[in-house]
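A single protein chain has been omitted from the complex, and every remaining protein chain is retained in its original position.
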Amino acid sequence: MEDVSVTFQTADGPFHALAPVTLNIPRGRFVSLIGPSGCGKSTIFNVVAGLQSPTRGRVLIDGIDATGSIGQVGYMLQKDLLLPWRTVLDNVILGMEVRGVPVAEARDHARPYLQRYGLGGFENRHPGALSGGMRQRAALLRTLLFDSDVILLDEPFGALDAQTKAQMQEWLLKIWTDFGKTVVFVTHDVEEAVYLSDDIHVMATRPGRVIAHIPVDLPRPRPRSVVTTPGFVALKQRCLALLGHPADEESEAA
Amino acid sequence: MEDVSVTFQTADGPFHALAPVTLNIPRGRFVSLIGPSGCGKSTIFNVVAGLQSPTRGRVLIDGIDATGSIGQVGYMLQKDLLLPWRTVLDNVILGMEVRGVPVAEARDHARPYLQRYGLGGFENRHPGALSGGMRQRAALLRTLLFDSDVILLDEPFGALDAQTKAQMQEWLLKIWTDFGKTVVFVTHDVEEAVYLSDDIHVMATRPGRVIAHIPVDLPRPRPRSVVTTPGFVALKQRCLALLGHPADEESEAA
Amino acid sequence: MTLTPPAALARKGFFKAPLALFRRGASAPRPRVVRRLPVERDWPVAAIVAVQVGILVVAIGTWEIAADTGWIDAFFWSRPSAIGETLLTFFESGRAVSDTLFTFRSTILGFALGTTLGAAFGLSFWWSRNYARIVQPYIICFESLPKLALAPLIILVFGIGLASKVALASALTFVVSTLTAYAGVKAVDQDGERLFYSLGATRWQVFTKLVVPSCVPWIISILRVNIGLALTGAVVGEFIASEQGLGRAILYAGQTYEIALVWVAVMVLSVLSITMYVAVSWLESRLRRGVGQ
Amino acid sequence: MTLTPPAALARKGFFKAPLALFRRGASAPRPRVVRRLPVERDWPVAAIVAVQVGILVVAIGTWEIAADTGWIDAFFWSRPSAIGETLLTFFESGRAVSDTLFTFRSTILGFALGTTLGAAFGLSFWWSRNYARIVQPYIICFESLPKLALAPLIILVFGIGLASKVALASALTFVVSTLTAYAGVKAVDQDGERLFYSLGATRWQVFTKLVVPSCVPWIISILRVNIGLALTGAVVGEFIASEQGLGRAILYAGQTYEIALVWVAVMVLSVLSITMYVAVSWLESRLRRGVGQ
Partner (left out) sequence: GTPLVVAEPVHSLGYLPLYVAIHKGFFAAEDLEVRVMTIDSGSGHTNAVLSGQAFAFIGGPEHNAFAKAKGGELRAVVNVVDRGNVYLVAAKDIVVKDGDYAAALKGKAIATGFFGGTPNSITRYLADKWKLKIGTDVTLVETANAAVLATVKTGKAAFGVTTEPFLTQGVAQGIWGEPIYNIPKELGPYAYSTLNVRASSIEKEPKQVEGFVRAVAKGLRFTYEHPDEAVEVARKEFPTMPAGDLKATLDRSFKDEIWSHDGTISAASWSTGKSVVMDAGILKQDVPYEAIIDMRFVPGRAAAK
């Protein structure tokens, strides 16, 4: 379904934010990117979304060259970016509105989704009235209702507290199961990556590059308790090791 | 060494933020408070630090009534609150300065600590030039150099990414070992609480109250790999269960 | 000096000295003073109002007495009792209402015109950074220029009627609105723009759906300032040429030594400006609620 | 309707309809237009300056030609060539330098005085909420009042010398500085105060070590606005009474219809104001760097 092939260097001086990187993401999969801060995860997303033109290389979606074209994929930035002057409903239909769907039609279309995904009763409230988790849910719905086959999520749950985060993970998995889209997910939380993904790509920094591809072969649906199973722990340890994470040795301060 | 006994209701209308709560924290221990958002963890800290007067009840420090008196304990709020117009060094000596120590003397006193705890070379930089982890370290040093026997830390690592957080945890443990102070620690991250503490107090909400006291009897120093040992996992599961965390069952959305 | 892990140093007793210093700090040289949190209790509204009225009454009383005893020269300063009489005359003669309405009309027109045009101009800078850079020095020049210096020219262009007062009031409000709206444009969330572009939006869509709404709070914030500026413009316009209005009343009173009338006109002007200020504040809070902020 | 878990609903085919709608949306009715990200390239500084100068030259040229052909009445508007001559005379007669210096002096004094006192007054509100609430309406009244209306009274109090110009310049800058400093006070981080109090600080310590430094950027932000206001005050002061100064030159030119001189004085004033603006901007950036922001 999708074949993203990216090879480029950003133009900011002689700074190579991304060494040539090639990623191939099959249709309908849930893929995670993990890696240290500054390794170019957001840059990859920007290139795929057409917001940054690669110095070299191409982006292929469904085999068609989509390099530098905007509006092809759903992109959820790290911040929820809900527009404070719009109601939740009007925030969620933004993507449709931009594409030219009449507002009334878009609203009618979106309303049942809000209802079903836990935002019922908040349609006409402003984002200020929502909790962090609800805001993330609205932002995610906005991305989904934009109706692209590919969805890029950049640390969507980074700012949530642990309990809310767990709820949101379940919710994301359900959405993903319902809609059958291709999801590319960035996170700093290795446990989250392993729990959610079909594939994990581990990146390294200076220059940004992919150093490993780890398929997660745990059966779905995965119960919460999976995190304590040896298979899960082994995968987690492997990822942490690849990230150069202090695993056992006493880490030096500073 | 310390016997904090708090019983109060905040005055905001008839809203009971804290049901009578009694905590007894022995000298030199590392104690964590965990609980859902809004259960009154920060309120307890404010009462202990004298920033909020309890509707009823008293705070005893070293057996002496310290209810409502300020400047008795070190309190690190969730934000690092470094003053952007002061250098890192001058931020760190704030507590001493407020107590009336001459600035030059305070600086001389603080400089070796900055050096030793990974802020060497940044003494005369402004906080804007520091990374998130370094900022937290500076804030923590400020709290330590205030030289009180009790230190309250309100989610000090909540805003850090996973890797930095792990580094900071090690660093905090080292400091605690070096200085031998009593630390009360608030976190949302159960794994963090179990890894760091001698005791964990689990709180519940509406009204805020302590529902369990869990001693952590894992030997110190604890290697990172302790998180995969059965003892650790059992403690973690127990905390999660007490917090009403979705453990195994498919959680409902919203 | 070689690096030794600090924990090891501590174990070696290396930290003894500073730790000892810690202890000392806690005891003798700077004894810890036990303080309580300073808390100020809010007075009830009635008390506040009482104090405010009290201050006014005392000030007026002092003035009257000082004028009586000659400590203040009533010839130059007038006195409250005379001002009160003049106030009555001013209202009885019917001038008060027509003058106030006249000044109010130019103020409101100038306010609306200057704010709208200025905000639109400021928003236009979003469209091109180069355009903004080219125009900027001209704006700065116009901003820092005392617009009142242009008064003689304004009469030439806009005549002596309503138009000249409205023009002055607009000129004063225009630049402030432009600069504020431009500041709003510069503060538009870059990530918001990225979000819109990632959805495939056109520039016009980004402008209408993102830039304009996010600048609304900025433009609202300027309303209160602009009311004062518009009033100044209208009054100065009347200083220059006018048949009626509060500005003319002040000018006339100044020319014929009716200091009491100067005070009366200034008072009426204050009341007018405070009324508009309150109205704008109310509008502001309504609008802010409207955008959910 | 009973609550059914949505996943179960989906499995039951309940979601077929909306999902079908999704698909449709992607294909026929609104074909997805492929767009590229609009990117504007920054022009080099030389090009910008060239355009700016070009605009000026074209404007001046048009004016001169329009005056020649009678399309613009040169009597009312003067013309660039006449303005140029007057500019020369103005400088040759030696007035230009002394007038500019005179205006500059009152401006700077008023600026410094008004900003300092206003900022101090605004900061003082931190000490007591009740005090702030009591004083506030008076400030609002003074703010929204056109200070120029007080011109006839100003001579009485401050005389006809430098003091009256400085007083007007200060009056205009004072209120703005007060309100801005007060806004700064209100924006002082509550948690910062809590931090200080948790360390056992006195109110004076909180004030000097937290409140004042955190308001500095607010006060700095007002400098640029104040320079324009101080200039306005000084010029208007000269309108009221003066032996020299650019304001007097404008007044005289307006009184005697020397339109060319109006333009010349306005030009010199612009140069003066832009110079001060640039100086203040520079000072601002220095100060901001000083506080590490």
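Every chain is named by a letter (A, B, C and D) in the order it is written, and numbering of its residues begins at 1.
By our rule, a contact is a pair of C-beta atoms (placed from the backbone, for glycine too) under 8 Å apart; a residue touches a chain by one contact, two chains touch by 3 or more.
Remember, it's a predicted structure, so these values are computed and weren't measured experimentally.
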Item checked: Neighbouring shown chains of the undisplayed chain, as defined at the top -> C, D
Next item on the list: Just name the one of C:F76, C:F91 or C:W282 that touches the chain not displayed here.
Entry: C:F76
Checklist line | Touch criterion as defined above, residue of C:P38, C:G61, C:P137 or C:G159 at the omitted chain | finding: C:G159
Check: If you put the missing chain back, which residues of subunit C would it touch?
Finding: 75-76, 152, 155-156, 159-160, 240-243, 248, 251-257
Notebook entry, point to check: In the full complex, which residues of subunit D touch the absent chain?
Noted result: 75-76, 86, 89-90, 92-93, 95, 151-152, 155-156, 159-161, 239-243, 248, 251-258, 260-261, 264
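The rule is short, and it goes like this: only the chains that are shown with their structure count from here on.
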Checklist line | Contact-linked chain groups that survive once subunit B is dropped from view | finding: one piece
Check: For subunit A and subunit B, what is the smallest step count along a path of chains that touch one another?
Finding: 1
Next item on the list: Determine which of the two chain pairs, B-D or A-D, is joined by the larger number of C-beta pairs in contact.
Entry: B-D
Notebook entry, point to check: Just how far, in Å, is the C-alpha centre of subunit D from the one of subunit C?
Noted result: 11
Item checked: Residue list for subunit B, restricted to those that touch at least two other chains -> 50-51, 70-72, 99, 117, 174, 250, 253
Check: Listing for subunit D: what residues touch at least two other chains?
Finding: 6, 32-33, 35, 37, 197, 200
Next item on the list: Write out the stretch or stretches of subunit B touching subunit C in their complex.
Entry: 50-51, 53, 66, 68-72, 96, 99-101, 109, 112-113, 116-117, 147-149, 174, 177-179
Note to self: Could you list, by residue number, the parts of subunit D that touch subunit C in their complex?
What the structure shows: 32-33, 35, 37-38, 40, 42-43, 48, 51-52, 55, 76-77, 128-130, 133-134, 137-138, 140-141, 143-153, 156, 197, 200, 202-203, 227-228, 231-232, 235-236, 239, 246-247, 250, 253-254, 259, 262, 265-266, 269-270, 273-274, 276-277
Check: Across the complex, what residues on subunit B touch subunit D?
Finding: 46, 49-51, 70-75, 77, 79, 81, 83-87, 94-95, 97-99, 126-128, 146, 250, 252-253
